[in-house]
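Heads up, one of the protein chains got dropped from this complex, but the rest are sitting where they should.
In this document, chain identifiers A and B correspond to the written order of the chains, with residue numbering beginning at 1 in each.
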Amino acid sequence: MWEPLLQAMGMLGEPMNLLVLAVGAVSGLILGALPGLFLAGLTIGMTFTFGWDAETAMFLMAGMMGAATEGGSVPAILLNIPGEAPNAATCFDGHPMARRGEAGRAVGLAAASSFLGAVVGMCFLMILIPFVKIIVLSFGPPEFFMLVVFGLLTVAYAARGNMLKGLVSAGIGVLLSLIGFSPVHGVLRFNFGSDNYLWDGIPLVPFFIGLFAIAELVNHVLRGETIAEGGERIKVGLFGAFRGFLEVFHYKATLVRSAAIGILAGIIPGIGGVLANFLSYSMTVQFSKNREQFGTGNPEGIIASEASNDAKDGGALLPTIIFGIPGSAGMAVLLGAFILHGLQPGFFFVREHMEIVFVLIFGFVISNFLASLMAAFGADILARVTTLRVGYVVPAAFLLSVGGAYAARENVWDIGIAIAAGILGFAFNRFGFSLVTLVIGFLLGVRAELSFVQSLQISAGSYAIFVTRPVTIVLMILSILMLCLPWLSSRRGKASS
Amino acid sequence: MKGSTLLGVILVGTAVLFFGWSFSYGGMAGFVPLVLALPTVILAALCLAGERYPRIMSAFEVSLEDVLTSAAVSEGTGEAVEQQGPKTGEFALIVRMFVWFTVFGVLVFISGFYVSTFLFAAIFTHYQGRIGWPGTAFITALALGFFYFIFEETLAVDLFAGVIFGAFIPPL
Partner (left out) sequence: MRNLTTGILLGALALGLAVSLPLSQARAEFPDRNITIIVPFSPGGGYDGIARAVARSMKSYVPKGVNIIVKNVTGAAGRRASVFMYRAKPDGYTIAHFQASGMLGDQMLSETPVGFETSKFTWLARVGADPFGLHVSAKGPHKSVEDLQKAERVTWGVEGIGVGRWMGSFLAAKAFGIDFHVVAGYRGTGESLPALLRGDFDVWAQPIDHNSVISYLGTDLRPVAQLDKKRALNAPDVKTSYEMGYDLYFSDLRAFGGPPGIPEDRAKILEDLLLKSMRDKLYIDWKKQSGTVLVEGPGSAVAQDLKYYESLFAANLEEMRKAAKAK
């Protein structure tokens, strides 16, 4: 344990590695802020590492990946357009805060929670490494199904405002997720005549860019001349950003809980940071004493979102390293970098290449720190975007969003999906249908079906598989408890008053 | 027809479409979507009925948590709170924006990213955004430069060239 740690520290001490890490952090920050471009950039970054030492390459990858979600929070706060899909929930409270003229505070809060989330995430990673084999081997399709159901049940909380509308949104999200080729059934379903394009379902990146970015541009036009109310020059100052930075420490519980949710969602392949983000937000709302303040610029909302989406990397690294199962699209590219440098992920990776694990951990943490610092310092300048006339911002942001929607897969039809999702997102928002539940339904719907059918394929059709395994029983009890939570907490509330 | 009613109709329609469609798949492949679509159809229909009979809607106006905390909260983004009555011309503006976007999308298919970006940035910024020509020229150059230098050169993204320049539209 100590030798690889010292080795990794030695590597970190080399000026070249530090430089690479810093370059990675800067480019990750910028790419993360531009909708849809991060993955393309990360792949190019991987290509650059040809011929480098493995650890230098890992510093670049960790640098880019660590900074991206921090970068993505900035446009989420300033423009209500998430740079990366896992920043979507940052919009809910970050942007209202910015429109109130407190953009710097919001950026500072996001920066600090990102950094601390990453630290907590990486700490958990270190603790969990010895147990990972047990975790992954005890988590089969039935357990996964229960977990997904648990996630789906949170829509009952996330569906705020009108519950009926929230549930309808979730239902529509689930139905949309069923589009495409179903590997467990071997049929292409609900394909609307498309044999190719919809094979993999509705593509996530353009769908999200449409829902959150394009829809929001129309709102900006409707609201008026500038993004900040009244077009006042928002004075942030370094002081504002750093006050936000320190404010995080008032909400330690939120921070730790959100980081924990991030790790949990990250560790299970396929769920990814997007879900971590939304689950963490809705859980925070549930646990908060001032629920009515959410959506109006509550600092806890920003912390919930940003701490979870940076902590998820710690979780997602686990299956990537131990099994070669990428927890997210970014992790898939990291896996590519492993293979490119002759590193073979597997149970034995930790034994043979623990120094690389430490390199990644250091890389992520330092990159997060650098990115947070840069964002906090830059907040003042960046906040000026909100005082630009929408006539400038909207066409620029629209073209960038469409370009990003296209760049992810270089399929021109993705532009169509983005614009269609823009209309859908705008209409949903306008008429009080929840985008949060739509997204949770969309992310989990088809995964629920998949693991449900998988479980039955394993058990030869017997439903007993869901109630005879210890982990599924625990998860089921947790789900029931969660549904009862409001009643429990209200009884406690009554008792105390 | 009110916008919300239209959306309600579309949602019910979507759910019914999936419901009906699931019958065409045998076994579990059809059964699971059927089970998922049914409640969506019912809930969406209730939602639509709520347009007509507000009492249905108000019965659901509070969510699980609010029943107990008695604090009715607005939707997460904070948009719903400021849902003012429809301003005159607002609807036309919304439609116009999406027409702009759609026209741009169609244009990309036909003439590729560069020509459509040039046209969109120039015309939209000046006429819709009411920005003077110098500002418009700046935005246009910025967008084109970004696409070329960042997308194509740095990120090695092959931007769609457009059918009139010989690009082939991937099959649907």
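A few notes on this one:
One rule holds in what follows: a contact is a pair of C-beta atoms (placed from the backbone, for glycine too) under 8 Å apart; a residue touches a chain by one contact, two chains touch by 3 or more.
The model shown is predicted, which means the values in this text are computed figures rather than measured ones.
Although it is not drawn, the missing chain touches A, B when the whole complex is taken into account.
Summary of contacts with the chain left out: across A:Thr47, A:Asn290 or A:Thr468, the touching residue is A:Thr47.
Take subunit A: the residues that touch the chain left off the picture are 43, 46-47, 50-51, 136-141, 181-186, 195-197, 199-200, 269-270, 319, 323-326, 329, 332-336, 339-340, 342, 344, 346-348, 409-411, 450-451, 453-454, 457-458, 460. Panel shows subunit B; residues 26-29, 112-115, 148, 152, 156, 158-159, 161-162, 165-168, 170-171 of it touch the chain omitted from the view.
Simple rule for what comes next: only the chains that are shown with their structure count from here on.
Centre to centre, using the average C-alpha position, subunit A and subunit B are separated by 21 Å. Looking at the complex, you find that subunit B touches subunit A at residues 3-4, 7, 11, 14-15, 18, 21, 25, 27-29, 32-33, 36-37, 39-40, 43-44, 46-47, 50, 57, 60-69, 71, 73-81, 83, 90, 93-94, 97-98, 101-102, 104-105, 108-109, 113, 117, 120-121, 124-125, 128-131, 135, 139, 142-143, 146-147, 150-151, 154-160, 167, 169-172. Within the complex, the subunit A residues that touch subunit B are 37, 40-41, 44, 80, 91-92, 95-96, 156-168, 171-172, 174-175, 178, 182, 184-185, 187, 189-190, 193-198, 214, 217-219, 221-222, 281, 285-286, 291-292, 294-297, 389-392, 394-396, 398-400, 402-403, 406-407, 410-413, 415-416, 419, 422-423, 426-436, 445, 449, 452-453, 456, 486-487, 489-490, 493.
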